[in-house]
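Read through the structure below, which is laid out as structure tokens, and then see the notes.
Incomplete set of chains, arranged as in the complex.
Chain naming follows the written order as A and B, and within any one chain the residues start at number 1.
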Amino acid sequence: MTTDETPGPKIPSPELYVEVTQFYARQMHRMDGGDFGGFAASFSQDSVFAPAGGGGLRGPEAIETAARAAAGRFGGAQPRHWFDMMTVEEADDGTVSTSYYATVTVASSDGSVQVEPTCFVRDVLVRVAGTLRARSRVIERDDLTARARAEG
Amino acid sequence: MTTDETPGPKIPSPELYVEVTQFYARQMHRMDGGDFGGFAASFSQDSVFAPAGGGGLRGPEAIETAARAAAGRFGGAQPRHWFDMMTVEEADDGTVSTSYYATVTVASSDGSVQVEPTCFVRDVLVRVAGTLRARSRVIERDDLTARARAEG
């Protein structure tokens, strides 16, 4: 136990923190609104996206195609992404590392809401022409983590 | 694809962003705590509230009456409102436009929790004697959106 000795984490500036909240809000509004091109445009040209369960996508065009395909699972229901417990750390070179919880709710026309498996996500954000873009995203799905643990 | 050309959104000041978070936290504590008068007092005298499914309410007294009536659906269970993915934009005249995801969880005495249909909400906030008040709220319920899409 090192209560009094553990150094505190590096805290992001309020300006950066707020910019990051707005980045994710707009990115997810696009995704959940079916604007997959707009969603993909929030990734940098050299971005890498590692979905849960393996594989990897390189660049906005591959991400757009995959996001559109993945949304097929919703049928006509309305997805919403929810994030929480986000850490934000800025490196000396200006890149921003975040980590956060994520889940998706799916609202059907009959009024039911399904909660998809929770995830732990790690992003690296960079500035392109002054604006934040995601350069990498790595998603770990908690049900797969639990399964791996059980089979461990 | 316009990754490198899309201009970034206007970011709110950290002071405003934090003030907005506190506005909503207190507004929802009142609502979920059954203080419908306090909830309604967070709306301006000239406010307009457009609930999901149609109709419109004008002013704090109508909003208080409607909020109290709507809470009847919970029986004795405890509701909690959850918001996420909030965009915050301040216009030149100082009005603040927000948009966000919202849902309500309902905790029953038997330990079960029900998740109500998710919503997309758009507010306009203004200052009254220096303090933020909601001047308008427009709620779109995602299950109704999905139903309209299916009937499209």
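Assorted remarks:
One rule holds in what follows: a residue touches a chain if its C-beta (ideal position, glycine included) is under 8 Å from a C-beta of that chain, and two chains touch if they have at least 3 such contacts.
Being a predicted model, the structure only gives us computed values, none of them experimental.
Here 2 of the identical protein chains are placed; the entire complex in the file holds 3 of them.
Please note the rule applied: only the chains that are shown with their structure count from here on.
Separation between the centroids of chain A and chain B, computed from CA atoms only, is 24 Å.
Within the complex formed with chain A, the chain B residues making contact are 1-9, 11-14, 17-18, 82, 84-88, 99-101, 103, 115-118, 141-147, 149-150.
Within the complex formed with chain B, the chain A residues making contact are 14-15, 17-19, 21-22, 24-26, 28-29, 37, 40-41, 43-45, 60-61, 64, 76-78, 80-84, 105, 107-113, 115, 128-133.
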